[in-house]
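What you see is the complex with one protein chain gone and the rest in place.
For reference, chains read A, B and C in written order, and residue numbers begin at 1 within each chain.
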Amino acid sequence: MSAPTLATFRPQDHEYAFHFDGQREPYAELVAGALAMVYTEDCFGGAVLSVDDLPSQVCEWPFLNPVTGPFHIRGADIGDTLAVHIVAITPARDHGFSSTFPHFGLLTSTAATASLQPPLEERVWRYTIDEAAGVVRFHARSSDLGVDLPLEPMIGTIGVAPAGGETHSTLTAGEWGGNLDTRLIRAGTTVFLPVNVPGAMLALGDGHARQGDGEICGVAVEVPMVVTLLVEVIKGATIGRIRLETDATIVTLASGRPLEDPVRASQHDLVLWVADLTGLDLLDAYQLVSQGGGAVVGNVVDPAYTMAAVMPKRHLPAAAYYGGVHQRLRSTATQ
Amino acid sequence: MSAPTLATFRPQDHEYAFHFDGQREPYAELVAGALAMVYTEDCFGGAVLSVDDLPSQVCEWPFLNPVTGPFHIRGADIGDTLAVHIVAITPARDHGFSSTFPHFGLLTSTAATASLQPPLEERVWRYTIDEAAGVVRFHARSSDLGVDLPLEPMIGTIGVAPAGGETHSTLTAGEWGGNLDTRLIRAGTTVFLPVNVPGAMLALGDGHARQGDGEICGVAVEVPMVVTLLVEVIKGATIGRIRLETDATIVTLASGRPLEDPVRASQHDLVLWVADLTGLDLLDAYQLVSQGGGAVVGNVVDPAYTMAAVMPKRHLPAAAYYGGVHQRLRSTATQ
Amino acid sequence: MSAPTLATFRPQDHEYAFHFDGQREPYAELVAGALAMVYTEDCFGGAVLSVDDLPSQVCEWPFLNPVTGPFHIRGADIGDTLAVHIVAITPARDHGFSSTFPHFGLLTSTAATASLQPPLEERVWRYTIDEAAGVVRFHARSSDLGVDLPLEPMIGTIGVAPAGGETHSTLTAGEWGGNLDTRLIRAGTTVFLPVNVPGAMLALGDGHARQGDGEICGVAVEVPMVVTLLVEVIKGATIGRIRLETDATIVTLASGRPLEDPVRASQHDLVLWVADLTGLDLLDAYQLVSQGGGAVVGNVVDPAYTMAAVMPKRHLPAAAYYGGVHQRLRSTATQ
Partner (left out) sequence: MSAPTLATFRPQDHEYAFHFDGQREPYAELVAGALAMVYTEDCFGGAVLSVDDLPSQVCEWPFLNPVTGPFHIRGADIGDTLAVHIVAITPARDHGFSSTFPHFGLLTSTAATASLQPPLEERVWRYTIDEAAGVVRFHARSSDLGVDLPLEPMIGTIGVAPAGGETHSTLTAGEWGGNLDTRLIRAGTTVFLPVNVPGAMLALGDGHARQGDGEICGVAVEVPMVVTLLVEVIKGATIGRIRLETDATIVTLASGRPLEDPVRASQHDLVLWVADLTGLDLLDAYQLVSQGGGAVVGNVVDPAYTMAAVMPKRHLPAAAYYGGVHQRLRSTATQ
């Protein structure tokens, strides 16, 4: 097997997308087996350059959370499943920004969870990124405290054209993916997405140098990224929800409100998947997931919250999920 | 420093409690510095002996989820904080049981989340526990599949007398603790509880050989336990929510519905705690928790769901929380 | 039939209860067929005397929301249903008070729905009550505006001893009743409550001169009341949830969070009741309730929100619910 070819994609400023939209012209095409290096802008569209740039002043809705794409995937037809293997996520800058944002985040009232209280102060933090040391450095604004946190790059937003002719902002999430903001989409992860329109129309962005579970202030350590990925189309395999696979786990995602609902929907899909992989009936699979599974909080701040249900592969009989596509992509990636 | 004395407590059948209740006579007294070995019954009160014993038939509400206690803690006064260090949790039996239960659990309608659908099948699973191997073995009912899961003993229910003269079933949870069902209460954890009545009136039970996040079918691998613990009273320190400390983390707990609410309340308390420990203002502490913290799902099945907010100590300046009580108890325990 | 006898009950200051509690000594006894006039204190325990008395300063938790009782109902045994007919609710004062309260209410963050925002201003409003005119007069604090609102006296809190040995604060609600805060409990309503302990142990209080749906600021127009009531025990009739009957409607109540859950539980109980009354199967009853029923918001501010499901009797075949107890009590009351 020969080494994969490599294509690079960096949009012009006007080429970023702000929706998952099956009507939009493709930005480029991806083919199975070819490595793609995709530049993603940060969620502020690059407009925050210092702690003095308040997002509510330098950004303008709906021009938030730009994604790179949509990529037309050659050979992807309605009813297929798209596998996207994340080979690498590399910060394109030596610093990132986070912030509070008026009436956005977990520990504030919002337009949806409305109150008569004034918003919290809007404040920006600049983080130093030391890629060699694997460190993201927090600098307090109210004191001299600095804290080194592990660099754990992830993709906050990834998705395809929604089904049913809908067009969704990149700020929300659903069965098409979107603003999932889960730490589980990182290098080494394969993301399975439904193909709802010809070509799937994949787009991604919103790289985070790191975030805590829940992304509670609403904004992670936001940074432009270079994302290396490999795609493959699984013909004739239809999925209802986003699924992930890593070397160690299988994962199902769901988004919605209240938070127990995406817990229900993600665990439900994991039970179905485990039953499928093991031949257990639904009640036995429910039991095995109950004792052996995990529930990981993605975000609790976006219009639809995201939860992940996780099963370690070591708790399952050996199986090649989706025909071993993860292992195949992983192996291609590491050539 | 001399080795701690050791007292053992195993209630008679009629001595178990089913409430957290400040009016109940103490079962026994505990004193700071003395190791206590406490026998806890399983959540079925020992009534499930085989996979043929359906809980809805062999158990009778409200005689579910028995706890051992209440223990009067010498010297604990209203407004103090009680520190309970879990030294060890050892299964008292070589097998445990789990089950579904009619209209209880995450993936079913319930009395609260009512539907017109009939209940799922009630089914019992018997797990083999191999303590030496550190394994809990799942045996499927619908096939011959067996799966070894890690033995990870934990205490599902621990609490004190509620404030304000309330008496709560051991099936629910609140600021007094109760049926928290979080994997984070295990050997090595120190649990901080409010003292709402003289003597605090500590009680505990509901040992789990293991559970997945969320305890989604409603029932973990239930087993009687011998719990070894050490207590200490922190005079004059008042806490609003249950907090935990391990060698590596500080943790805050909250219970409620919908699930985003205990996420909010636990993260809020963690922000307050981090601000207190670091001298950061609230917004800086919010930011640090947002990027460095965790959110761990306890249960999503009990009357009040429980969430934990977690901060690794390595992300905080060195500090002795609550006067170093955790390290002191840890050190006493390991003598 | 002779006119009912009349007994009056006005507790001493120290005799009010702050819990629904099966262990508490009865305050008095009620017998079927005898009119009782019960004085209830306001939710502030009478401590707010002017707009300068801020509740957070003049009241002390848990001494909030006093109820009069518990009344031991002669002949009420476990498994029976208690019918309480509200004959009249009369303000005992010519003015009432409302207020905001720090971190309590719908349009503010709370301890449960926590945020880092400071509380709203605490402010007290004094309402003039003109019983003859049937008017409650709002006086703005920020301007001279005055608004006449209809006087619509109701009982905010009514309940019995909880099942299962629990003791609940009068601030919350559940299957035992409690702080329901629904406008539907007013003169002319019969309230059906479960009998969980011998004598039922009825208690009531928290009279409102009026409130809007949801009681959104957390506090209605609070006023001491004289409540005239008649009780009857329905032997051997067991109910799972609080039900109401008026001349025109049957109503089921449920309390919980999130708000869709008490909607589900109350509508579910109404479907069961309608099926029972009409002989329809569950799906037909579901359909009839879907097109002919109502959903009325009680409160969305207490620890458990309360919803009512309502079916007009004109949409049902003629029936004597619970053996015609409502009509019988109504007739007795109007003699």
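In this section, a contact is a pair of C-beta atoms (placed from the backbone, for glycine too) under 8 Å apart; a residue touches a chain by one contact, two chains touch by 3 or more.
Everything numeric in this text was worked out from a predicted model, so none of it was measured.
Asks: Can you tell me which of A:73, A:271, A:288 or A:316 touches the chain that was removed from the display?
Replies: Only one of A:73, A:271, A:288 or A:316 touches the chain omitted from view, namely A:271.
Asks: Looking at B:107, B:173, B:270 or B:333, which residue reaches the missing chain?
Replies: B:107
Asks: Among C:83, C:129, C:229 or C:300, which one touches the chain that has been omitted from the display?
Replies: C:300
Asks: List the subunit C residues touching the unshown chain?
Replies: 98, 100, 106-107, 120-121, 123, 125, 127, 136, 138, 140-143, 145, 147, 149, 210-221, 257-260, 263-264, 267-268, 271, 278-281, 283-284, 286-297, 300, 305, 315-317
Asks: Go through subunit B and note every residue touching the omitted chain.
Replies: Residues touching the hidden chain, for subunit B, are 107-109, 113-120, 258.
Asks: Could you list which residues of subunit A touch the chain missing from the display?
Replies: That gives, for subunit A, the contact residues 18-19, 21, 23, 61-62, 111-116, 163-169, 256-258, 261, 264-265, 267-268, 271, 282-283, 286.
The rule is short, and it goes like this: only the chains that are shown with their structure count from here on.
Asks: Compute the distance, rounded to whole Å, between the mean C-alpha positions of subunit A and subunit B.
Replies: 33
Asks: Give, as an integer number of Å, the spacing between the C-alpha centres of subunit C and subunit A.
Replies: Chain centres of subunit A and subunit C, defined by C-alpha means, are spaced 48 Å apart.
Asks: What are the residues of subunit A that contact at least two other chains?
Replies: In subunit A, 107, 120, 258 touch at least two other chains.
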